[in-house]
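Read the structure below first, then the notes.
And now, chain A:
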Amino acid sequence: MIEIRWHGRGGQGVWTASNIVALAAIYGGKYAQSFPAFGPERSGAPVLSFTRISDEPIEIHGMIYEPDIVIVLDYTLLSPKIIEGLKPGGVIITNYTGDVNAVLEKLGIKRGDFRVLLVPASKLALEILKTRTTNTAMIGGLLRLKHVVRFEDVKKAVMDRFSGPIAEKNIILIERAMNETIEV
Partner candidate 1 sequence: MSALEASPKYPKEKQIMLALNGDEAVAYAIKQSYVDVVAAYPITPQTIIVEKFSEFVANGEVHTEFIHVESEHSAMSACIGAAAVGARAFTSTCSQGLALMVETLYIASGLRLPIVMAVTNRALSAPINIHNDHSDAYLMRDSGWIMLFVENVQEAYDTTIQAFKIAEHPEVQLPVSVHLDGFFLSHTMENLYVLPDEAVYEFLGGPRKPVKVKVDYFDEEVEYVLNPARPLSMGMLAFYDYYFEIKVQQVEAMKRAERVISEVNEKWYELTGRRYGDGLVDPYGIDDAEIAIVVMGSSAGTVRSVVKKARERGIKIGVLRVRSFRPFPRKRVAELLRDVKLVAVLDRAASPGTLGALYLDVISSLYNVKERPIVVNYIYGLGGRDLSPELVQKLIEELREDLKKGYVPEEKTMRYLGVRE
Partner candidate 2 sequence: MSLKSWREIPIGGVGFRLSTEVKTGDWRAMRPIIDQKKCTKCLICWLYCPEPAIIWDGSKVEVDYNYCKGCGICAHECPVKAISMVPEFGGE
């Protein structure tokens, strides 16, 4: 089973991102689970969401404490606490503004501790969607790990959850993000 924990702020689409990945996994024939955990229900408050993907039916209900992957939508949330429980050999995927060392410093890790993928999500979202909603771009980053979900299935999921031109723009964004993600 793959467990992903997403971090963002209210209004950034953390929950939607988790849902799209779960939906894509289900299209790919897997069992999946996706749900959010809110703090205070307002914009700007930290929000978590969780995705589980498995070949077997998923019986567990509850939050993810030892994720395989941590995805951070909002750069300002980076801290050592955010990767709490990340399994050895786990992956961190984060939105970043261009300074690699700053990312490692904020996380309190050294190169090689974990796999770190950096997605220029804010930049791409602004360019393609004209907004700062980074959730779909981060899915692009996740797609760099080929073993989680397939791009084809993510496309289907996006078409299912968004309408017409917005869906298409998001797919372009996801593909760009996938290609422009760098690994530390």
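Simple rule for what comes next: contacts are C-beta pairs under 8 Å (C-beta built on N, C-alpha and C of every residue); 3 or more make two chains touch, one makes a residue touch a chain; residues count from 1.
The candidates were selected such that all candidates are chains of the complex that A comes from, given by their letters.
As the structure is a computational prediction, the values presented were derived from the model and not from experiment.
S.K.: Which numbered candidate, 1 or 2, lies in contact with chain A within the complex?
M.R.: Result for chain A: touching candidate is 1.
S.K.: Quick check: in the complex, which residue numbers of chain A touch candidate 1?
M.R.: Its residues touching candidate 1 are 15, 19, 22-23, 26, 31-38, 41, 57-63, 65.
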